[in-house]
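All protein chains of the complex are present and in place, except for one that has been dropped.
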Amino acid sequence: MEKEIHILKEKLARACRMLEMMGLIDHSGHISGRIPESRTFFIHPQQLSRTEVTPDAMAEVTLKGEWVGGKMSPPSESPIHAAVYQARPDVNCVVHIHPHYAILPSIAGIDLVPVCQHGAIFGRVVPVHADSEKITDFEQAHRLARALGTSRAVIMKGHGAVIAESTVEAGFVASFHLEENARLFVQASILGKPMALSEEERERASANTYRPSSIQKAWSYFTEKGRKASIFWD
Amino acid sequence: MEKEIHILKEKLARACRMLEMMGLIDHSGHISGRIPESRTFFIHPQQLSRTEVTPDAMAEVTLKGEWVGGKMSPPSESPIHAAVYQARPDVNCVVHIHPHYAILPSIAGIDLVPVCQHGAIFGRVVPVHADSEKITDFEQAHRLARALGTSRAVIMKGHGAVIAESTVEAGFVASFHLEENARLFVQASILGKPMALSEEERERASANTYRPSSIQKAWSYFTEKGRKASIFWD
Amino acid sequence: MEKEIHILKEKLARACRMLEMMGLIDHSGHISGRIPESRTFFIHPQQLSRTEVTPDAMAEVTLKGEWVGGKMSPPSESPIHAAVYQARPDVNCVVHIHPHYAILPSIAGIDLVPVCQHGAIFGRVVPVHADSEKITDFEQAHRLARALGTSRAVIMKGHGAVIAESTVEAGFVASFHLEENARLFVQASILGKPMALSEEERERASANTYRPSSIQKAWSYFTEKGRKASIFWD
Partner (left out) sequence: MEKEIHILKEKLARACRMLEMMGLIDHSGHISGRIPESRTFFIHPQQLSRTEVTPDAMAEVTLKGEWVGGKMSPPSESPIHAAVYQARPDVNCVVHIHPHYAILPSIAGIDLVPVCQHGAIFGRVVPVHADSEKITDFEQAHRLARALGTSRAVIMKGHGAVIAESTVEAGFVASFHLEENARLFVQASILGKPMALSEEERERASANTYRPSSIQKAWSYFTEKGRKASIFWD
């Protein structure tokens, strides 16, 4: 169990720095992971630069939002993570980012739909939480979790996105798939109305391109890339 | 006081190099800081490459635009800075940059409005100085300061922007918030008319996302990033 | 012959890493080369990060899709490569990538046409395979090969592209020419309807800008660039 805990913290720290390398996290944004057989999760500290996050730096927070472990305090937006873990027993990783392309449709008041294989995993339309406010209390966080529902991601209007997944690796991969699909959606709109994938296309694409082996392949690629760019601590 | 002066010069030099790293300053553009209890400000020299600015290189200039300290002469656009310090006792840092996205609406003749949390701090509409000319005398500079009014930023049509803040850190952060909001505004326009934040949304966002601790967090993040990229002198 | 085989594997490994450096390959995408006087081709392994591909790592696959050489298994999309080699005796290099701009017209349901010299080599219109699904069996792969026909490239709707060429160097160069033309096509559409090159313009441009010496010049340039960025193994 101790080893499992350590692996979780290490994956979170790697994912955080990789998301930063990819421009999906900057001075803000965070990724958390549910601690197995526990009512708590790990998240990196509020004030620590996302390029400096290490496994040992993780804060431990309960699903009620109480800070119970680690030397540095968790982000004020921790209720987002806690509320999603409360609402979704299937979720073990929550990512909150401010992805440029993914929030553009919410600014223009239109639906973001899947237009490519990697977008298929987000369903017919990516749901939107209509309030652009920074979320720091549970009342707001529960509303956000309701907007997320059973989806893999929810957009916060003109603000950001929350991604909910079963593993850290999948949370990481789904995060850039969301942005990749949005970038295609927005830029195809220069040419005309983008054609959404049909239900059948979505089902086939999800089954074929989001397997554990695909997720592992993407994780390995970015880990290797990060290593070459010396973004890690080891 | 001597220590305070040194810290100011150091912050300005760091901010200058960080803005360059972020693409907001290139061969031109500058950031200045008011010297406490004085009628002068520091600004980096005209001919010194923005990647080479050090604390010791700062020129000292009076609010009347006279060069009174430092070995290298100040930029010819120094009257911009002087005029803003004259008009705005609350302002201790002035940034003049040529941000790509922020000037696009002025080229198309439309208003730049806040569409995201970070844009909320610029008010209902970012004011525009309608003259695209390079500003090197006080007559022009006073007109620009009037266009700025009590705002945090003013756009110079088809040319650039001036950001006015109470500290160097806030001037730095507001600079990239201005560009971030503009990039969202322009690219959302591919999809439809961007929805401006309401007054209530602007007030809540300003209060929640532009606190001293948020500004410090962003400053630390980019300082750390700059250190890793070896952009500083130390 | 042994030397020829080694050179082929080395070129494929270099091309793979260069396409990754240019953003045309990431965690997925592949380039393969037909083995002379044989019914097999080389392709880099499925699970190996594209930044780690070496000449020795190549898998050998028959035109029927059987894995017959190398320690690591080939990509599940290998039938794409096999089917194109079957259908096109003139083709000795197949590239499958997910180029951002090149797939945008297929998402908007419009034709991608040549608008610049480098786009001229793709004919009047780049053909489209209307199925966005990931291709892992021969039935799909043969349909894709039919959509390709005698062209140099085919777009897979909302998914990717396949480029077919006579040499590894030409396959590499045609890949970024396809994306370069598409980026011009999409962004010119901001201004108005892009004017396609006429048949005469296409013929002159193909003859003048896609000679063996031009291809070699581009290959040398990117090889040198890769060397400076330390992307290779040697």
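All chains are identified by letter, namely A, B and C, in their written order; residue positions are counted from 1 within each chain.
FYI, a residue touches a chain if its C-beta (ideal position, glycine included) is under 8 Å from a C-beta of that chain, and two chains touch if they have at least 3 such contacts.
Fair warning: this is a prediction, and the values are worked out from it, not measured in the lab.
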May I ask you to name the displayed chains that the omitted chain touches in the full complex? B, C
Of C:24, C:174 or C:205, which sits in contact with the chain we cannot see? C:205
Looking at C:31, C:116, C:168 or C:182, which residue reaches the missing chain? C:116
Which of these, C:7, C:68, C:130 or C:195, touches the one chain of the complex that we don't see? C:195
Chain C positions in touch with the non-displayed chain are 115-117, 183-185, 187-195, 197, 201, 204-205, 208-209, 213-214, 216-218, 220-222, 224-225, 228
Touching the hidden chain in the full complex, which residues of chain B are there? Just list them. 26-28, 46-47, 49-52, 100-101, 103-105, 107-110, 132-134, 136, 158-159, 186-187, 189-190
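Quick note on the criterion: only the chains that are shown with their structure count from here on.
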Superimpose the Cα trace of chain A on the Cα trace of chain C, which carries the same sequence, then give the rotation angle to the nearest 5°. 90
Farthest-lying chain, centroid of Cα atoms versus that of chain C: B
Which chain has its Cα centroid closest to the overall Cα centroid? A
Centroid of chain B to centroid of chain C, CA atoms only: how many Å? 45
On chain A, where are the residues touching two or more other chains? 187, 189-190
